[in-house]
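Structure first, then comments.
Other chains dropped; remaining ones untouched in position.
Note that the chains are named A and B in the order they appear, and that numbering of residues resets to 1 at the start of each chain.
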Amino acid sequence: MVKQLSIVEALRAGIAEEMARDERVFCIGEDIGIPGGWGGAFTVTLGLERAFRDRIIDTPIAENGFFGVAVGAAILGMRPIVDVQYGDFLFCAMDQIHSNASMLRYMSGGTVAVPMVMRAPVGATGRGAQHARNVERFFVGIPGIKVVAPSNAYDAKGLLKAAVRDDNPVMIFEHKLLYGSKGARMETGAVDSSSDVPDEDYIVPLGTARVARRGSQVTILAWLLMLHHALSAAERLAASGVDVEVVDVRSLSPFDFDTIGASVRKTGRVVIVEEGPKTGGVGAELSASIAERFSPSLKAPIVRVASPDVPVPFAPVLENAYRPDPDRIVEGVRQVLD
Amino acid sequence: MTEHTSIHDYDRVFLLGLYERMVLIREFEERVKYLFLEGRMPGTIHQCLGQEATAVGVCSNLTDEDYITSTHRPHGHALAKGLTPLEILIELFGGVTGCCRGKGGSMHVGNIRKGMPPAIAIVGGGIPVATGMALALKMQHRSNVVACFFGDGATSEGAFHEAVNMAAIWDLPVIFACENNRYGASTPVGQIMRLGAEGLKSVADRGAAYGIPADTIDGNDVLAVYEAAKDAKRVCLEGGGPVFLEFLTYRITGHSRRDPCLYQPKEERQAALQSEPIGRFEGVLLQRADVVQSDLDGIRETVAKELSEAIAIAEQEPKPVPEDVLTDVYA
């Protein structure tokens, strides 16, 4: 059976299925299972406490603490799914993530494993600077951690399941405007990312990108919200005769250079789209790596479309100037075609 | 009412000033909620209805040269510290003449010229900052204090622990003003600390861990708050600071946005509505011969009018232009 689900619904189903399948799996975070509450900031775990009271652990507001708790539980064989209400708060937990989660295996000479999943919503959404940052860049390239960023419900569920079953720390970035949260937790400016999701068990392997739209002249690389904007831009460009391939990078660590490379070799022109300041972004690594690996195929310098190098502003007019949109992506494609 | 002082000991103008400020905050929050739900105001909001007495009681002790720090729920603190409704409203509408030029928004309102840096919405994140401001005051030999507002939930953050300890060892002039509204977001305070157990009876008892004076106050009694903060300020100015004050209060609105508060038991909510600070203060005020209902009604009307005018102006204020996104990053 197949159902049309939002990302929130798909994640919720995925978590419930993994918890049912494996009793080592548990959720930990703030406000995730309070009766009468919201199931986390974006309703992902809503109601799960009814089926799994002992395995939905509501914490005090203490991110470094409960990320460390998850590390400790993982070392002893549990499989925590850690929920942080906003990706911004990962900075509070940065020490536990970098110093312990990512490195303990190496420090132990391969005798300790830290199988934990971390889930963090990102994206600028009218909340001002401290609930808005795209923090992917801070986790891509931390050895020992894997990073994924699903743009649709099918991927969200499949990547979540793969993450739970992986023996390493896996960070899942989710975008607030893609959740499809409903009711009181609905987001202004949300973009539909629902998709057909089978009832049967499946995973989307970590480390794989996906060609979201086939094309021949330019490759756009994007993930999360920007993937949707890239697809809109591609539509628009198609109307004016430009044939764009869009790759959903999806796995930010490791990158899937097979899929990315195949596209780059075909088109020879690359636009990388990223929400978040351009300098030091994930796009920098993508750009540098692609240049290293596929230079002979490149027909033009790689173009990065990203936010300006500023914090996230509040006023809608400023936030819109901050967040790349289809217009700016179209512009980027035109530039790479020049 | 505090135990020591009677309503009759206070100056009438002072009392009506407290009342007016509380009414201003309440009315401000009501209007903003409405504007938000109507979709006229962008973003998200965290409001302080029911908690007006803590902001007003504490800030009434502060001069323009004293400072506060605030949280994700800052409107009341800002108004109590003397920001105008207009500069805040413009900010909430995303206007370029707002107190943060439209770059901050609801969670970051502030105006350093009035003693309030942008509110810090990382729970607990403002506590070290307040401590550092107090360190500056001390190093600069200024006779001023910082009132640091935060919630019950924030006391679980490491930032709280680290900062209060430093304020303690360096005798810094900070009033740690903990607004215990019984919930951190949806989570009851009883669930995030081992209350009732050995040695821990209240949030204030945590103060003992830092060797500083700590007390639990009825945070819906504006005069009790005022007196406690007054004592605390004195201790600070005498070099004995910091002081930890736990104010018992209740949030009689959602945590944020359209939160229906289903996690708050009905009876608890009901009781809280009974003891909300403005109604209570009205009862106390009217015990005085020189305060009559029409005084209070007059204040409410004035506030309502002031707010209507401010909203009308604020909504029309110019918005930033897209290029403004690039300014104000570096000094």
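Note that contacts are C-beta pairs under 8 Å (C-beta built on N, C-alpha and C of every residue); 3 or more make two chains touch, one makes a residue touch a chain.
As the structure is a computational prediction, the values presented were derived from the model and not from experiment.
Each kind of chain appears once in the view, while the complete assembly in this file is A x2, B x2.
Everything below uses one rule, namely that only the chains that are shown with their structure count from here on.
The distance from the centre of chain A to the centre of chain B, with each centre set as the mean of the Cα atoms, comes to 36 Å.
Contact residues on chain B toward chain A in their complex (touch as defined above): 42-44, 91, 94-96, 100, 102-108, 120-125, 153-154, 156-159, 184-188, 191-193, 257-264, 319-326, 329.
Interface of chain A with chain B (complex): residues 30-31, 34-38, 58-62, 64-65, 88-89, 92, 126-131, 183-185, 188, 308-311, 313-318, 320-322.
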